[in-house]
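Below: one structure in structure tokens.
Every protein chain except one is present and positioned as in the full complex.
Right, subunit A next:
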Amino acid sequence: MTDNKLIEVEHLTMRFGGLVAIDDLSFNANKREITAIIGPNGAGKTTVFNCLTGFYVPTEGRLTLHADDGPRLLERTEGFRIPRNKGVARTFQNIRLFTGMTVLENLIVAQHNRLMEASAFSLAGLFNLGKYAKAEKEAVEKAEFWLEKVGLYAQADWNAGNLPYGSQRRLEIARAMCTDPSLLCLDEPAAGLNPRESAELNVLLQSIRDDQGVGCLLIEHDMSVVMQISDHVIVLDYGKKIADGNPEAVKNDPAVIRAYLGEEEDDELPPEVAADLHLDPKAQ
């Protein structure tokens, strides 16, 4: 099982000043699996993503990506290099498309590095020399493949900003997939989708896992998505892992239920806190 690991997170700690957003977190995600990270608001899920994709440099810990060409240490890679060469691609909680550009252009921009090489850093491309024309054609073909896949082929020449919300979510996933990642990080992909759209999303993510062989890391609050498609669930609370296992096991884990629903014992506040809260009895 050990060589099936796609990403290995070891002792990850992220501090912002005095705030410990992630505290000594370790987990693995496997190849060809959908791993969901869940937890209450403020548990540090998006911070984990930002560490994995190079937006934050972790305070401590090691993040290893086992890509096809060998292990890579993500915490030592510059942010914009992480997505390159079958690296880590991501989507954002609040969609970040290039809204003024067309749908097709969004997908072509995602293939920037390969095209840049083919155009010899614009020198050959300026005169349409060499491999550039061919490379661009391939890029368009790849974009067309993903447009078909997410059902946006007919809107290919629209401005991305004019698409309805659900389509924008799917386009963002297609754009991330156009970078040819080995790991796809999805930050709340089902947020704001209606039940039909979120069912379509499940099919799409399963197809990314099974047909493309890309591992997915998923932050999601929509339990219908999490429980149906994930192979492995990790639960975070206050930056710590409180459960790790298959969806069925996690669902019945008392620690998880406590984190989501609260503890009964907690009704009784410590006396000093109670005193603080009840300073002004009229406010109650």
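Just so it is clear, a contact is a pair of C-beta atoms (placed from the backbone, for glycine too) under 8 Å apart; a residue touches a chain by one contact, two chains touch by 3 or more; residues count from 1.
By our rule, contacts and distances are computed from a predicted model.
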Considering the UniProt annotation of the chain absent from this complex, which name among "Spore coat protein CotJC", "ABC transporter permease", "Molecular chaperone TorD family protein" or "Phosphate-specific transport system accessory protein PhoU" applies?
-> "ABC transporter permease"
From the list A:Arg15, A:Arg84 or A:Lys240, which touches the chain that is not on show?
-> A:Arg84
Full-complex touch with the removed chain, picking from A:Ile7, A:Leu74 or A:Leu115, is A:Leu115
Sites on subunit A contacted by the missing partner chain, in the whole complex = 53-55, 79-84, 87, 89-90, 92, 96-102, 104-105, 108-110, 112-113, 115-116, 119, 121-122, 125-126, 132, 136, 140, 144, 147, 153, 155-159, 162, 175-176, 179
